[in-house]
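Working notes, structure below.
Shown here: the complex without one of its protein chains, the others still in place.
Lettered A and B in written order, each chain numbered from 1.
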Amino acid sequence: MARQSPVRLVFAVSIAAVLAVFLLYVSVAGGTPSLQPSQLKNRTGKVALVGKVVTPYRRTAGKQEHRFRLRDVKGSATVPVVYRDSVPDQFKPGREVRLEGRLQNGVFVGKPGTLVTKCPSKYQAEKRA
Amino acid sequence: MTTVAVGLAALLAVVCVVAVALPFLREPEALDDRLDAPDELERRRLELAEERDRVLADLKELEFDHRTGKVSDDDYRALVGPLRSRAASALRALEPRAEAGNLPRSAAMSEPFPAPSPEPSPSPDVPQPPTLPDPVPPPEPFPSPDEGEPPPQPSIPGPGSSG
Partner (left out) sequence: MPELGRAALVVCLGLALYALFAGGFAAFTRRRRLAVSAQNALIAAFGAAAVASAVLLSALLRNDFSFQYVADHTSIELPTAYTISAFWGGQEGSLLLWLLVLTGFSATAVAFNRRSSRDLLAWAVPVLGLVAVFFSFMLVAVSSPFATQAAPPDGAGLNPSLQNPYMMVHPPLLYLGFVGLTVPFAFAMGALLARRSDEAWIVSTRRWTLAAWTFLGIGQLLGAHWAYVEVGWGGYYAWDPVENAALMPWLAATAFLHSVMIQEKRGMLKVWNVVLVVGAFALALFGTFLTRSGIVSSIHSFTESSIGAWFLGFIVLVLAGSLYLVLSRLPLLRSKTRLESLVSREATFLYNNLLLVALCLTILWGVVFPILSEAVRGEQITVGAPYYNFFLVIFGLPLLLLMGIGPLIAWRRASLRSLGKSFVWPAASALVAGVILLALGAGSSPAGLIAYTFAAFVLGSIVYEFVRGTRARRALGGGSWLSAFSGLVARNRRRYGGYVVHASIVLLAIGVVGSSAYDTVRQQKLSPGQTMAVGDYRLTYRDLEVRQGANAEELRAHLDVERDGKALGTIQAGKNSYRAEDQVSNEVGIRSDKLTLEDLFVIAEQVEGTSDEAIHFRVLVKPLVNLIWIAGLVFLAGALVAMWPSVAEQRRLAERYRELRTPARA
């Protein structure tokens, strides 16, 4: 290695190693598609659903089970959702939420622990009613 | 309210304009309006000064690492010789420029060279006249490699003086 600097070699090998590890992981684990209700259609795999909570919203007394409908953020398509875990305090009709789960028999069954609400917008004026 | 606001705004604008125009107000006719930029000579001097500081700092750090045991005797022997020669040439390269440019000798230049830790004298593997002089006695307590102290610089015998 008289003339050639080992630095370049180290760089190249490291980049290659990183890429290899990375591609291996991504192909194995994959990401989760973020869909809105209108895009759900016949998707049966595990996806993340994003939408606005709309009424009717029912919580089964005594249990941690919530049934509501999610609507496209800017649209009208809705889908019924059932979520069997506690919901964050910000959760209520009108809030935008994201949860993971899968569509089963026309109802989106949420995976416990994956529901997050979007913080009410920080940079948008909150107009008083 | 508005008149006050406008008045204050006008005041602000005036102050800012004055601040910006200040250099021109101070020196309406400047003898030398050239912005200092290092010319070839100055760039070379900077490069050499950085090289000198770098090598001297390396030497100090090598001494310290040797003292704390991070560098073995063999490694120290192998590394210190070439480093010392590089230090000598870096210092020598700066000297003629110093004389040419009438640079004031920095006080640091009069400090004696750091005493090396006891070890067999390295064989001169890079024979270069004149080689570094023997360390000036007495070996004083050697402070650790120190960014806070100017790197001590040996008094290099100038050309013509006895090596």
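In this text, contacts are C-beta pairs under 8 Å (C-beta built on N, C-alpha and C of every residue); 3 or more make two chains touch, one makes a residue touch a chain.
Since the model is a prediction, treat every value here as computed from it, not as a measurement.
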Note: the excluded chain touches shown chains A, B
Of A:Ser34, A:Thr55 or A:Gln104, the residue that touches the missing chain is A:Ser34
Residues from chain B at the interface with the omitted partner, ascending: 1-2, 5-6, 8-9, 12-13, 15-16, 19-24, 27, 29-38, 42-43, 45-47, 49-51, 53-54, 57-58, 61-62, 64-65, 67-72, 74-75, 79, 101, 106, 108, 141-151
Please give every residue of chain A in contact with the chain that is not shown. 5-7, 10-11, 14, 18, 21-22, 25-26, 29, 31-35, 39, 48, 50, 61-62, 64, 86-90, 96, 98, 116-128
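We take it that only the chains that are shown with their structure count from here on.
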If you average the CA atoms of chain A and of chain B, how many Å lie between those two points? 58
